[in-house]
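Take this structure first; my questions come after.
One chain of protein is taken out of this complex; the other chains stay put.
Chain IDs A, B and C follow the sequence of writing; residue 1 opens each chain.
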Amino acid sequence: MTAAVAPARRLIGARVARKEDLPLLTGTARFVGDVERAGMVHAVFVRSPVAHARIAALDVEPARSAPGVVGVLTAADLPDTLSPIPIRMFSRPGLERFLQWPLARDTVRYSGDPVAVVVAADRYAAEDAAELVAVDYEPLEPVLRADAAPPDAQAAAFVVEHGDVDAAFAEAPVVVERRLHVHRHAAVPLEARGLVAELDAETGVLTVLGAAKIPHVNRRILAALLGWPEDRVRLVELHVGGGFGARGEFYPEDFVVPFCAIRLGRPVSWIEDREENLRACNHSREQVHEIALALDADGRFLALRDRFFNDAGGYVRTHGLVVPGMTAALLPGPYRWPAYRCEAHHVLTNKTPAGTYRAPGRYEANFARERLIDVAAAELALDPVELRRRNLLRPRDFPYPTGTNTDGHPVVYDTGDYPLLLDKALERFAWDDLRRWRAAPAAAGLRRGIGLALFVEKSGIAKWEYARVEVDSRGEVDVFTGGASVGQGLETALAQICAETLDVAFERVTVRHGDTDTVPDGMGAFGSRAATLGGSAVLLAADALRKRLDAGEEAPLAEEARFESEDMTFPYGVHVVAVEVEEETGQVAIHRYGVAYDIGRAINPLLVEGQIVGGVAQGVGGALLEELVYDDAGQLVSASFMDYLLPTAAEAPPVEVLITEDAPTPRNPLGAKGAGEGGAAAAGAALANAVADALGVDVDRLPLSPARVAALARGTR
Amino acid sequence: MTTRTISVEINGRAYWGTVEPRLLLSDFIRHEAHLTGTNVGCEHGVCGACTVQLDGEPIRSCLMLAVQADGRSVRTVEGLAPADGDLHPLQQAFHEVHALQCGFCTPGFLMTIEAFLASAPADLDERAIREALAGNLCRCTGYQNIVEAVRLAAERMRA
Amino acid sequence: MKPPPFEYDDPATIDEALGLLAEHGDEAKVLAGGQSLVPLLNFRLARPERVVDVNRLDALSYIRADDGVVRIGALTRHAALERSSEVAARLPLLANAVAFVGHVQIRNRGTVGGSVAHADPAAELPVALAALEGRYHVRSQAGRRVIASDEMFVTHLTTSLEPDELLVEIEVPLPPPGTRAAFVEFARRHGDFALGGAAVVLTLDDAGTCTRARIALLAAAPTPLRAYGAETWLTGMRVDERAAVEAASRAVADVHPTGDIHGGTEYRRALVESLVRRALLQAAERR
Partner (left out) sequence: MALTLENEFVVAAGIEPTWRLLLDLERVSGCLPGATVEPGGEDGQLLGTMRVKLGPIAMTYKGTARLDAVDEAARTAVVAVEGKETKGQGSASARIRSTLAPEGEATRVRVETELNVTGRPAQFGRGIMQDVAAKMLADFADCLSRTLADAPEAEAPAPALDLAPAVGGVVADRLRQLLRRLFGRRT
């Protein structure tokens, strides 16, 4: 099965084929929708069809008496002791007013807000009965724009700054300012969410199958909401059909479905359908920036000033202020800023709540900053590459405190050689050839453009991870990690680290994760952390075990480790793209796409490339195709795959990847920086710059849909 | 509502069921025949995750009623690998070039491509491959390695 | 996302099917390939009391060349049309258009008759058939009638088929010698319903002068739309760049496509105009 197995000694850094593949290739994998249980019943949620309304009346009796129905629950049936779903990170006093209850109580705040759950013998019967739940809604005025919302819609506002921004702008010879929009789109994993919850009547233990991303965190939340001790709640991760930041957070269904299982005394399955997924699972990315850049006559950056509005949707969910926090923290990017001020507004609207999606807050920030830098370059008649180069941080600047912070923790870039990576990228992706290509005449009706965008990513935001390594008398090795698998190849990467450290064959290492019974604690998989923090923990445990074996101790042996790191690591990269824009149709055809990414150390380049290419496809999809569109009444009108357009193989571009390891991080023993998000992080920025270059116009918003691009082209013909 | 008793041959074996006419073929395969390798990603015929072969031709099993498959022959991902425990060359190629990540879309891709390769010309260019794949959505890989796997498998299957 | 309950029949003969349609009228819905109807069922936007599945009517699956016409059985799958050497040789426009229909999984199930009866103005085959002036043979217990090309489509998803009528055959007259055709469309993604498109059938004499022109527009109106004005204007002209530009602008002179989230009225109008121009030039260049 595993084709290319490197000798144990050189496993870290080898292109090892994955351990995970066999069941996924043969159809024996077990996703939550595959789970069957004796007596299992099926839940369907009744969701608000309106954006904002008071619930005047709610009649579930007709549904209760429908064929096959075993239960119908509304907010009134939930425990009086219940509290709303808590924030798990980036919280702040005052936000608690905006939390979501598992089922809407007196008002609904977005189309898709769950108001009742119907449980029946099968999904068909449950959907029949759900149609019979009668709700009277008294419409309230919906808020649909974060940048034009009434004051009471603002959940939080904060400022991140250093230096004297006002003075810098007052004295600057050159100032460029723009209002830039990033549209609402979402992670949309191909497997929608789902849960199967079951209460063991004898042990009194509640088991929830279908956990993802952060099983231990969600066990704590679920136990707290139920008022149960944690040891009576078990979360189990099965195969997971993609996460990208959205799946695995604690959602209303994560309480309601287990509660139904307890209340009804039967295993309850809920499998989200695609329409629900698009209306109920976290959205992301919708920001409006009022951003200004001050430069001197030579193009030296004097100051960056931004005020942005982050559309939070109907409630503040588990992520709290992560997205606006990340935007404000990482907007500076790879450049030196004598003065910086970012004013963030986290605003509630009557749309689906928004949370994190791959490179959260950064996809938006990179678009705003890199777009504005191109505008400045045009203003100064400077080459965009040269303007960037003049302002990049230098190797001697590291470690570099940006003067910003994440959730109060200072951002200190660990290592980097930004000019070197820029040079390597331009060389590898033949920037000069692309410039010649751009200058050469295109076919009639086509316009050529090239663009690039630089960015600094971050990885490992939660500060620790757990691992245990066991070797038995036969020499078989088990690795237990607190990390989680969302399809990224966690088992393979950790097995490589363990096998090399213990000097055992890769095949003899089994990686176990995601079961709160077998793994005592863990943080999970988000923010590109599983391989770096999780891998470091495995490295420590395996190393300790190795020493005992070398000392002559006999298996079976086990070692535990908890790797902690105060600071995040900061990989950095460059996106380069060349496009041909068709004036009449507005079609943007990608001629060449390259990503250079320095991640300190690549544990498995095969997997890293997979992460980057997959990230680019999502970033390009977001920039060209994907948009969650609401009408004037707050109705999501792209609530199906007929209107929410994921890129297919025909639209996703071939991507050239350059992985460099010039700046390993001292912040973990592997020297590795997380690689999960760089492929998406600057795609919107680079494409916008390329299209602006092709048409010689300002591009001030995404997505670059054919109609919008054609309009831009018409304005310039 | 009336029900019907049907028999569908899946991967060479007959599966009987008494079903409502409205039962989707995808649900029959997954929950009556308990062959859960075929996944369901949208249930409106866009994502391709539920692709199976009906009498040898790839179709969307979420857009067909189970009763319509009565007496027909269906092939799913479980029927792809030869009995001897080896992998189909296509599965092997997917593994070697890392053409899957979360793997949820993979069975649909395999059933589409397997039929495609059976009738594909020898000189497969990238455009042709990408268009042949366009009826299946993947959210993880960006498709690049899937295209690569198709090339590799085509090569080996010709040899 | 599961279909609502319905009664189901799968008649083995056309007469049986017609009997069911006569009995149940517009409370019954014909199920052919199901590639449009089943999604509507899954979304519960369609709630027929009864589904009459015609997939067992093998007699309705054929492609036959008669004197001067090609006869296509209503149950002919898109894939069969795509593979038909008969169609490729005699009606290249249809072969050209069917390749744009969805993806292989869709074309393996979808039927020609189903595409016509569903009457989506963004569907390829009705537009191609409009340009070819196909005639629609329908049957009911009352008998048989033929619906002319321009009387078939009424509005979105609505044809002039009576609830008790079944579309059984599409008859496509063979264009005169010297005819060449082209089908072009623009969609946001490969295989999506197009934002606009055009089917063009041109007959040129030896001097290259257009003696007959048929132009049909896709997604320009609630039905496939013939551009009669442009056709008349083009007749007698040499189809060069300038003529194509003029004909295209005449083709959309009175066209106001409904805008939506994928493109507004003006964008779609301009798009269709440029696609007509391209189709005309493509066709003129074909041999």
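Worth pointing out:
By our rule, a contact is a pair of C-beta atoms (placed from the backbone, for glycine too) under 8 Å apart; a residue touches a chain by one contact, two chains touch by 3 or more.
This structure is a prediction, so every number in the text was calculated from the model and none was measured.
The missing chain, though absent from the view, touches A, C when the full complex is examined. Contact with the chain not shown here comes from a single listed residue; of C:Arg77, C:His103 or C:His118, that residue is C:His118. When you scan A:Val41, A:Met523, A:Leu636 or A:Ile659 for touch with the missing chain, the hit is A:Leu636. Considering the whole complex, the residue from A:Ser111, A:Asn218 or A:Thr648 that touches the absent chain is A:Ser111. Remark: the omitted chain is touched by one listed residue; of C:Asp15, C:Glu151, C:Glu241 or C:Glu285 this is C:Glu151. Where chain A meets the omitted chain, the residues involved are 46-50, 111, 131-135, 137, 275, 629, 631-633, 635-640, 642-643.
Those residues of chain C that touch the chain absent from the view are 4, 25-27, 29, 37, 40, 43-48, 118-119, 122, 151, 154-158, 160, 162-163, 193, 222, 258-262.
Throughout what follows, only the chains that are shown with their structure count from here on.
Contacts between chains leave no pair untouched here, as each chain touches all the others.
The chain with its Cα centroid farthest from the Cα centroid of chain C is A.
By number of C-beta pairs in contact, the leading pair of chains is A-B. For this pair, chain A with chain C, the centres built from the Cα atoms lie 43 Å apart.
Computed from the mean C-alpha positions, the centre of chain A lies at a distance of 29 Å from the centre of chain B. The set of chain C residues that touch two or more partner chains comprises 1-5, 43, 189-191. For chain B, residues that reach two or more other chains under the stated contact definition are 20, 22, 27, 43-44, 131, 134-135. Residues of chain C touching chain B in their complex: 1-8, 10, 31, 34-35, 38-39, 41-43, 51, 53, 55, 79, 102-106, 108-109, 189-191. Chain contact summary for the complex, chain C toward chain A: residues 1-5, 43-44, 186, 188-193, 195, 261-264, 267, 270-271, 274.
Partner chain C is touched in their complex by these residues of chain B: 1-2, 4, 20-22, 24, 27, 43-45, 48, 51, 54, 57-60, 62-65, 67-68, 112, 115-116, 131-132, 134-135.
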